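A single protein chain has been omitted; all remaining protein chains appear in their positions.
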Amino acid sequence: MDAEELRRLLEVLVSADVREFHLKTEAFDLQLLRGASGEPSAPLTSPLPPQERLPPGEPGASQEPSAQPGLVPVHAPIVGTFYTAPAPDQPPFVTVGERVKEGQVLCIIEAMKLMNEIEAEQAGVIREILAKNGDPVEFGQELFLIET
Amino acid sequence: MDAEELRRLLEVLVSADVREFHLKTEAFDLQLLRGASGEPSAPLTSPLPPQERLPPGEPGASQEPSAQPGLVPVHAPIVGTFYTAPAPDQPPFVTVGERVKEGQVLCIIEAMKLMNEIEAEQAGVIREILAKNGDPVEFGQELFLIET
Amino acid sequence: MADRALFQKILIANRGEIALRVVRAAKELGIQTLVVYSQADERSLPVLLADESVCVGPPPSSKSYLNIPNILSAALMTGAQAIHPGYGFLAENPEFAEMCRDHGLVFIGPTPESMHLLGSKAGGRKLAAECEVPTVPGTGILSGVEEALSSARQLGYPVLLKASAGGGGRGQRVVRTEQELPEALAAAQNEALLHFADPSVIMEKLIEGFRHVEVQVLGDGRGEVIHLGERDCSVQRRNQKLIEEAPSTLPESLRRELLAAGVRLAKRVQYAGAGTLEFIVDRDGHFYFMEMNTRIQVEHPVTEMISGVDLVRWQILIAAGHPLTLHQEDIHLQGHAIECRINAEDPDREFRPSPGHIDNIHFAGGPGVRVDTHAYSGYQIPPNYDSLIGKLIVHAPDRAWAIARMRRALEESVVEGVKTTIPLYLKVMDHPYYRRGAVQTDFIRAQMGL
Partner (left out) sequence: MADRALFQKILIANRGEIALRVVRAAKELGIQTLVVYSQADERSLPVLLADESVCVGPPPSSKSYLNIPNILSAALMTGAQAIHPGYGFLAENPEFAEMCRDHGLVFIGPTPESMHLLGSKAGGRKLAAECEVPTVPGTGILSGVEEALSSARQLGYPVLLKASAGGGGRGQRVVRTEQELPEALAAAQNEALLHFADPSVIMEKLIEGFRHVEVQVLGDGRGEVIHLGERDCSVQRRNQKLIEEAPSTLPESLRRELLAAGVRLAKRVQYAGAGTLEFIVDRDGHFYFMEMNTRIQVEHPVTEMISGVDLVRWQILIAAGHPLTLHQEDIHLQGHAIECRINAEDPDREFRPSPGHIDNIHFAGGPGVRVDTHAYSGYQIPPNYDSLIGKLIVHAPDRAWAIARMRRALEESVVEGVKTTIPLYLKVMDHPYYRRGAVQTDFIRAQMGL
C-alpha cells in the first residue's frame, strides 16, 4: 500500500465520516482513528432551560435550511409582512406547481408601509410556499422552495 | 519506505484529520499519534486559572497513583508529620532496597503529639520512599513503594 | 480593619458552598486559606481555590469532615491559627471547640460554654424563661409516662414529643389523644437514643400552622449584641428550608418584639460571633423561641443583602479579638432579599437526591443577583453529602420586585446533567400564597401538594 493508495482510501473514509477503521490483510494491518476527541462534542451548547428554547414551529432565521436536493429556497431579503397577492381581492402571484421565470414576482413584503415585490432569482417550479398570507417574516426566512 | 514517502503519508493523514494511525506491513511497523496532548480533551474540567492550580510537586492525595507493575504503595492512614526514624539520633526504620516483613514498622506519623507507627501490610522490598523526614503528610498520600 | 493583622492562616473544616464562602471572606481579608477535604471533594471549587489543601480522610464524613484528630493535625502541621467550621459537621460541637482551645487554635464561633448552654432544647427553654422570652408551653425532660400524662392534660392535646438533644424532625411524635401517649413516648425515646445517643424527651403544646422566623445577631463576647433583622424561612419541605427571605412580612410591631427578644437572649450568654435565634410565629401572631444556632446559617446571604454587612468577615474579625465596631444604629436594612437553595434533587420523584456529573451550569447574573455555588461545568456531585449545589439570591427595593427578579433569575439559570429544584421554585414564585407573603411551614405540602 503506497501513499497514493492510502490517500484514496482516506478520501473515501472522510466522505463517509468514518471515525475508526481497522483493516488487516495478508500484506498489511491498518488501524486508524479520525477526528476530534472521539466524543460527539456538544454538551455545552444550550444555556437555557427547555421552556426557554424557541418553540420549533416559530418562524425564524434559525430554521434548518431545507436541504432537499434540487430545491432552492427563496429567502426574505427584508423584514416585513408577507402577502401572496397584490391585493386582498386578487389572485395570488404564484401557486404550488406553477412554473415561474427568473424575475417573476413571487410575493410582496410590506415594510414601513411600502410594498416590496420579491422576484424569483431563478426559473423553476414552485414546490412549496412556506409563509402564510399576512405572516410577519424576518430577514433570511425561507418563503418558497423552487425546483430548478 | 523512505523519508519522502513518509512525508507524503503524513500530509495525507493530516488533511484527513487522523489522530491515531497504525500500519504494519511485512517491511515495517508504523504507529503514530497526532494532535493535542494525546489526552482525551477535557476542556471543562478545570475552572481555574493556571496560577491557581496545585503545584505539581505539592504533597497531595491528588498525586497519580504510582501504577508500576509489581509495586504496591503504602498510603498515609492519618494526617500528620512523617518521620523515617524513631528518634532524630537513631537510624531509619527502613531503607531503599531493604526487604521488609508483613507487620514491620516502616515509619512514624506524629499527629496530635502522638507517635503512630505505620506497619507494612505485605512483605516485600522497599523500592522508593516518597516522603521526606519531617514532611507533613495528608490522608491517602503515598509514602512507600514496595515490590511484593 | 482589613489592614490590621489578624490571623495569617485559617483552616476551613467544611466543604461545598460554605467552604467557598469562607475562602472568599478570608481572601478579602488577606488571610491565607487552608481547606481540608475528603477524597470525594478533591476536585471541588473550595479545594481548587484555597491557598493550601489537605486531604483528611475518605468520602464518608464520619471519617473525614468529622475526623477531629486529622483536622487538628492538619491545622497544627501547617501553622493555621484558627478553624472555621462552616455549618453542620463540627460547627456546633462544643467538644471540638474545646479541643481547638486546648491545642492553641482559635475556633471561629462562640465559646464552648455558650454552645453547651444553648445546645439542648431544655437549655434554651431555661434561658428563655430567664429572659422572659416566650417558648412553646411545655415541659422539661420527662421522667416517665406518669409525668407525660399529667403534663399533656395540663397543656391540652394535641401535644408534641421531641428529643431534647435533637433537630431536623427526628425523634418527634405528634400525640392527639391520651390513648396514644404511652406508646408514642416509648417510640420517641427510642428514636432519640438511636439518633442522638440520649433518650431524653420533652413535651410541647403542638402549634399547628406557623411560620419559621429567625433573628440574626452578632455579639462580641463581652455583652455587646446587635441584630441584623430577621429572616422568614417558612418555605420548607420535611423540615428542610428551601426558600428564605428577609425581612419577614410580619407586622412591624411584631418584628420589633421578635428582634428585641433575640438580642435579649444572645446578650444573656454574652454571645460571641454570628448566631441565629429561631422562633415560630403562630396564626394569631404569638411567637415562641425554639432554639439558637451557634453558627453561620445557609441562608445568611439574605441578611447580608439587606444589611450590607459581611457576616462571615465579622465571624473572623470577632474570633480574632477585633472589637464589634458596628452598632445597632449603624444597621440600616434596605429592600428585600430572597434566597432559593438549588438542590440536586428531583422534585417529581419526592425530591430524591440527583447526584452525578454537571454537564453544564450557568447561573443568572445582572443587577441584584448573587450566586453562591461551588459547582461548575464538569463538576461531579459526590453522593456522600447533602444535595445543595448552589444558592441563588436576589435583592430588590421591595418584595414584589424581588419576586419578579427571582423569577427572571431562575429562568436564566441552567443546570444540565442533574435534576434540580429550579422548576419548583418557578412555581413557588408564581403561587398566590407565596406572593401574598402568607406562607406557613406546611406550604409546600398543603398548597403545592408535594
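To keep things simple, chains are lettered A, B and C as they appear, and every chain counts its residues starting from 1.
Just so we're on the same page, a contact is a pair of C-beta atoms (placed from the backbone, for glycine too) under 8 Å apart; a residue touches a chain by one contact, two chains touch by 3 or more.
Only a predicted model underlies this, so the values are computations on that prediction, with no experimental measurement involved.
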item: Candidate in contact with the missing chain, chosen from C:L6, C:L20 or C:L90; value: C:L20
item: Option from C:G88, C:P112 or C:P301 whose C-beta touches the chain left out; value: C:P301
item: From C:H84, C:H336, C:R370 or C:K419, residue that would touch the chain that is not displayed; value: C:R370
item: Chain not shown, touching residues in subunit A; value: 42, 44-48, 52-54, 60-62, 78-81, 111-112, 136, 138-141
item: Positions on subunit C where the hidden chain makes contact; value: 2-3, 20-21, 24, 27-30, 49, 301, 304, 308, 310, 334-335, 360, 362-363, 365-373, 376-378, 396-397, 400-401, 404-405, 407-408, 411-412
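To be clear about the criterion, only the chains that are shown with their structure count from here on.
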item: Geometric centre distance via CA averages, subunit C-subunit A, whole Å; value: 55
item: Distance between the centres, which are taken as Cα means, of subunit C and subunit B, whole angstrom; value: 42
item: Distance between the centres, which are taken as Cα means, of subunit B and subunit A, whole angstrom; value: 53
item: Contacts with 2+ other chains: residues of subunit B; value: 44
item: Interface hub residues of subunit C, defined as touching at least two other chains; value: 377
